[in-house]
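The other protein chains are all here in position, but one chain of the complex has been omitted.
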Amino acid sequence: MGRIRIENLRKNFGAHEVLKNINLDIGEGELAVFVGPSGCGKSTLLRQISGLDQPTSGHIFIDDKDVTGVSAADRGLAMVFQSYALYPHMTVLQNLTFGLQNMKMAKVEIDRRVADAARMLEIEPLLSRRPGQLSGGQRQRVAIGRAIVRDPTAFLLDEPLSNLDAELRVSMRAELAALHARLAATMIYVTHDQVEAMTLADRIVVLRAGKIEQVAAPIDLFDKPANRFVAGFIGAPSMNFLTVEEATPILPTAPAGTALVGVRPQHLDPAETGLDVTVSLVESLGTETVIHATLATGTRILATLPGHVRAKVGEHLKLGGDPARMHFFDGQDQRIG
Amino acid sequence: MTASPKPSIGAVLTAPIVWLARAADMPLRAWQRLTGRGGMIAFFLIPNMAVFGIFVIVPLVINFFYSVTGGTALFLSDRPFVGAEHFDRLLTCTDHFNPTTCREDMFWTAVWNTSKFVVLQVSAMTVVAMITALILNSKIPGKAFWRAVFFFPVLLSPVVVGLIWKWILQRQGLLNFALYELDMTQVNWLTERSWAFAATIGVSVWAHVGFYALILLAGLQAIPGDLYEAAEMDGTKPGRVFWRITLPLLYPNLLVVIVLSLIRAVQVFDEVFVLTSGGPGTATLYLTQYIYEVGFASVLRNPGLASAAALMMGGVLVVLTLLQLGLTRWRDRK
Partner (left out) sequence: MSVLRMMTARRGGKGWHWTDVFTWAWLIMGLIVMFGPALWLVLSSFKTPAALAEFPPTILPYAAQTVSVTIDGQVKDLPLFTTTLDDGTVRQLAEVRRLGTMATMVDPANPTDSVKVNIQNRTPVRQIAFATSNYVDPLEKNNFGLYLWNSVFVTTMATIITLLTNSMAAFALSKYDFRGRNAVMLLIVATLMVPLSVNLVPLYSVISQLGLLDTLWGVILPTVATPTGVFLLRQYMLTIPDELIEAARMDKASEWQIYWRIVLPLTGPALAVLAIFSVVWRWNDFLWPLIVLSRKEVFTLQVGLNTFAGELNVQWHYILAMTVATMIPVIIVFVFLQKFITSGIASTGLK
């Protein structure tokens, strides 16, 4: 249980088209991550699924039942908000039980579910506190707990880690992955952080300007980006893009129709022959060195080299690359091959 | 030569102030060299403190002296000491619930009128302000317009408010015309005791409700929208959302509104004075008007008695103000 299908979904705010004809199928037990730059419509799409917003046209199915006109409460979904949206005047326990009481659930059952969730999330000692007395990480757990006790068909998570500091974010990310494995429930996770997307997702949905650019497993997304946008968006630092002429020193023959050649910074290394670049900045990070350089044409090139690399600003360097690890895009920025 | 840009109206208007402030710098620099920073602090504080001292603190002290001295003279040295006589006169009653059995029956009439007024006006005000704020906070077109509709009487002067309603409530006024059109009995709004009392409540709610609605509206807008979305996901019924989420979160603001309106209601004077002058008879005689009458207007002028009554009212207000300050702090900390 927990298959979510979206057909021809559109959403307009006035004349502004926020979602343009979205079609998507999320399988049972899958953890799908919506990722994209801010304003791409990923949160809006999540709100359509949750039922907090009504789409302008199109349909949403949960387990093959059309729920487009069904209210948020009756879709059997649970949501974790970016701000957690814990009721500040209620204790943690009251926060967890509020929704269950609304369903007129038997008290025994409520107690059992709360006890289970509290044990799983290790928030038992916090049950009598109010959200104001909790740390960010604890609030996050309570927010997840509030979703778990409802035993939903699917979890919707709207940038759940964005209010945590960097260290906590990494550990919560691991816990979320473990939680998903344990619950085996469908989850839809919205983030703008590609590391979260890559580490958590079964499948990533990349959105831009209200359109789906690509849906794929994380590694496929990295290895075979469907177009120039996805190629540039996934991976850090961003992929280098060269014209066919600029790439000639490292690529004798490009596939027919190639307009643009993409090389990830990690896939460039110093060589006898290759791209002739002038170093403009050297960032030594210890484990690796990021070289900022420019081609004679003025195009900026980034290269991430392992370990310490002795390079000086202004120095000329030759960078080689393996044509097999390059990406080719046509005049419409679509992938070739 | 380039033409100098035309100075703006604002610059022209503030020019004299700027000029004065600049001219003041020289002597003040000298003063600062002479007295150091302490002298400058004194310079900044003294004007305001002087006004506070002369027009608030000194009168307050005189108030206490007045309340224990008799006669109609204003000079303290011309006033004989009478001890607690004024308080005794104000507080002696055979039956405190029946003003006619009191030594100072007017005072107790005013006390009971004010009490009734405070209870009824504050409850009516809170309910109306609350409903209005909830409606102004919902999805309605033209929010700014509707807010203005409910708010604008707040800025009208009490004299204007009193006269507007005197004109509408008079014998041949608009309200009686409306009743006449509806084939209902016409009412002497301002000359029948209970109707006049009700009118003072209605008019003061009309004049001030926008202010309290605005405070509550600000409180409502401060409740994060995603709490309501979380409640929606939780399948909460609208009534339960109000009682379990909106009201508890608005509670601090609601308390501040109630205490603030209590403080104002205890001192009610202006609109009522213009509307009914305390009449008919003593039906709408409230405390401040009693103090005003005894202190200035009445033939039986007695400043000491007025001061004693004012100090008792002041005591109530001090308690309420402390309550308000405490509540405001509590709310802002939350």
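All chains are identified by letter, namely A and B, in their written order; residue positions are counted from 1 within each chain.
We take it that a contact is a pair of C-beta atoms (placed from the backbone, for glycine too) under 8 Å apart; a residue touches a chain by one contact, two chains touch by 3 or more.
These numbers were taken from a predicted model, which means no experiment stands behind them.
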item	value
Displayed chains contacted by the hidden chain, counting the whole assembly	B
Sole residue of B:V119, B:I135, B:M184 or B:L300 that reaches the chain not shown, by the stated touch rule	B:I135
Residue, one of B:V119, B:L174 or B:L247, that touches the chain absent here	B:L174
Chain not shown: contacting residue from B:A15, B:A84, B:V119 or B:V159	B:V159
Interface with the undisplayed chain - residues on chain B	21, 24-25, 28-29, 32, 37-38, 40-41, 43-45, 47-49, 51-52, 54-63, 66, 74-75, 131-132, 135, 138, 140-141, 144, 146-160, 162-168, 172, 174, 177, 180-181, 206, 210-211, 214-215, 217-218, 238, 256, 260, 267, 269-270, 274, 277, 287-288, 291-292, 295-296, 303, 306-307, 310-311, 313-314, 317-318, 321-322, 325, 328
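Here, only the chains that are shown with their structure count from here on.
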item	value
Rounded Å distance between chain A and chain B, as computed from the means of their C-alpha atoms	56
Residues of chain A that touch chain B when the two form their complex	50, 52, 71-74, 77-79, 81-83, 85-89, 98-99, 102-103, 146, 150
Interface residues, chain B side, partner chain A - complex	224, 226-227, 229-237, 240, 244-245, 248-249
